[in-house]
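For this view, one protein chain was removed and the others were kept in their places.
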Amino acid sequence: MTEMLIEAKGLARHYLVGRHRVLRALDGVDLGVARGATLGLVGESGSGKSTLGRTLVGLQKPSLGQVLFEGKDTATPEPSFMARLRRERQIIFQDPSGALNPRMTIGATVMEHLRVQGWSRADAQSQAAAAIEQAGLATSFLSRYPHEISGGQRQRAVIARAISTDPAFIVADEPVSALDVSIRAQIMNLLHQLQRERGLTMLFISHDLSVVAHMCSDVAVMHLGRIVERAPRAALFKTPRHPYTGALLSAIPIPDPVRERQRMRIILKGEVPNPANKPSGCSFHTRCPRATELCHRVDPPLRSIGTEHQIACHHPLE
Amino acid sequence: MTGEASTPLLKVENLLVAFGRAKAVDGISFDVAPGEMLGLVGESGCGKSTTALALMRLLRDAEIGGTAHLNGVELLGLDEAAMRARRGADVAMIFQDPGTALHPMIRVGDQIVEALTAHLNISRREARKRAIDLLRKVGIAAPEERFSVYPHEMSGGMCQRVVIAMAMACAPRLLLADEPTTALDVTVQAQILELLQGLVREEGMGVILITHDLGVVAGMTDRVAVMYAGAIVEMAATEELFATPLHPYTHGLLRSIPQLDSGWDEPVPTIPGSVQGAELQTGCRFAPRCAKASDACRTPPALREIGENHFVSCWNTP
């Protein structure tokens, strides 16, 4: 088995909603990302995919469970290990405007990121210049303020900050969702290239399956705080086994009028359940066309079917 | 009554919207036939939403030029009182964010009743009955109960259904839908699109569907107009446009969409650079990003008919 760079074990994150209700944003997630792999994480809003990403880079603390980095619990209070974790794990955000301090130049932002970790001013300066060039911007951008550059350029600056510490693992949380179509492709290619050149391990979070299809070698599907299916890219898109994955795939509009009009759509009935008030049993059963009485009662565990393909479903698609 | 089918429902000629020196919409012309759905696509800032707001006469502090005839009535020349009477009754609009399109403190049913009584001379009881019918029509289960809930008690998809019900209340001849599903999850988007398509077919109204999502356009519309930096660069029947895009921008846009079955690990074709302010340029707006740009592009190209009903504004298309 390949070595897992980062791994979630029984990860749960609970929030108290009001006085008594508990929102389980993460509800027992086991997920590993192999070194050098790009794992796609898809799901609808409220599925907990961002919470999972933020927990994996240490921005949020889990209520239960552990995050392992190279097999070691990240909660280990060992100063040298903690310092290494801060360098090795980075995050790219959805909205590049909110991810950059409006009162700091791009250069100051990247340098501050390095200076905090003990870099000298001169080293930080040359490293910032190297990072911005790798992100596909001229070094003259270092003296720009965020409002002086375009959205795509801002996202490149955020990427520059993330790669400046030479990390091993990056969480990309919807990195292209806020961008225009023509800019989106540029950023996807950049991330792809950085991933390849630096052997980065990446968790690529997106609600857009076609973007994930392009970026990732493996894909995991989340629904209400749980992983419901995980498979290599080809298997997941050709033969999805979880009905939820099937519905997601069929809901994506294809930019081809001929095919779009011919294809059969599975249109889910009903609404996404409230995460603070989850249905009993399988959380998808209220919308699932295949649901039976069993699904109503028993929550299916994530199990392996075939090599590298896992699902959590009582009645998988054929 | 002969020849009425050939007269367009909406005829926009040379529409111009300027905010100070910046021309957001720079002399565009198009028409919409009764029962037709026209897609207006483009990236953020290309002027597609501004076009809709100008037609609704909802822009303040803007200089507006050109004409827009709806059933022979010039919308842009109406005084405010006359326009208020048309808004909702003859032409209605659906906004992107259903959360802000509804009044947060008024029960959703009463908001529909409001829309009805504003234009139709009917009693409140009659309006209430119609509002419940409308809620049922937009696929809201148990409409009598949902009549008296507040917007925050409903999901985003449900709110958008209410917004659609309000827009449909007075059976407008023309519906402007501005990114109606962008804020929604894919599975919910599929539901809303299906609903919209059904309603439009049933009522036979004309629709302008504004979106950045070419997949949505492919599945929904009869004709497409592609906008870039305030101008329409290409307009054709949907199937024709996707099969043989003639403008380099349309071509690039279509190629830069990642697709589910496109190869993994290959770069997505991109359009280099980003949109530049229209006021900076004299010639073709797209020229700085265009691979085909030549000396001819220094003068702005006009929209000309190349194939049957296929319009392009580019010097370098045969």
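A and B are the chain letters, set down in written order, and residue numbers restart from 1 in every chain.
Methods note: a residue touches a chain if its C-beta (ideal position, glycine included) is under 8 Å from a C-beta of that chain, and two chains touch if they have at least 3 such contacts.
The rule is short, and it goes like this: contacts and distances are computed from a predicted model.
Participant: Suppose you had to identify the omitted chain by its UniProt name; would it be "Circularly permuted type 2 ATP-grasp protein", "Ligase-associated DNA damage response endonuclease PdeM", "ABC transporter permease" or "NADH-quinone oxidoreductase subunit K"?
Facilitator: Missing chain, per its UniProt entry: "ABC transporter permease".
Participant: May I ask which residue of A:18, A:77 or A:102 touches the chain that does not appear here?
Facilitator: Result: among the candidates, A:102 touches the missing chain.
Participant: From the list A:47, A:74 or A:134, which touches the chain that is not on show?
Facilitator: A:134
Participant: Could you pull out which residues of chain A are in touch with the chain that's been left out?
Facilitator: Residues of chain A in contact with the hidden chain: 54, 57-59, 82-83, 86-87, 89-91, 93, 95, 98-104, 109, 112-113, 116-117, 133-134, 136-138, 140-141, 144-145, 147-149, 152-153, 156, 161, 165, 186, 189-190, 193.
Please note the rule applied: only the chains that are shown with their structure count from here on.
Participant: Between chain A and chain B, what distance separates the C-alpha centroids? Give it in angstrom.
Facilitator: Distance between chain centres, rounded to whole Å: 32 Å.
Participant: What residues on chain B touch chain A, complex-wise?
Facilitator: It comes out as residues 43-44, 155, 157-158, 185-191, 193-194, 212-219, 238-239, 242-243, 252-254, 256-262, 264-265, 267-272, 274-275.
Participant: Which positions of chain A touch chain B when the two form their complex?
Facilitator: Residue list for chain A touching chain B: 44-45, 150-153, 180-186, 188-189, 192-193, 207-211, 213-214, 216-217, 233, 237, 247-258, 260-261, 265, 267-268, 271-272, 287.
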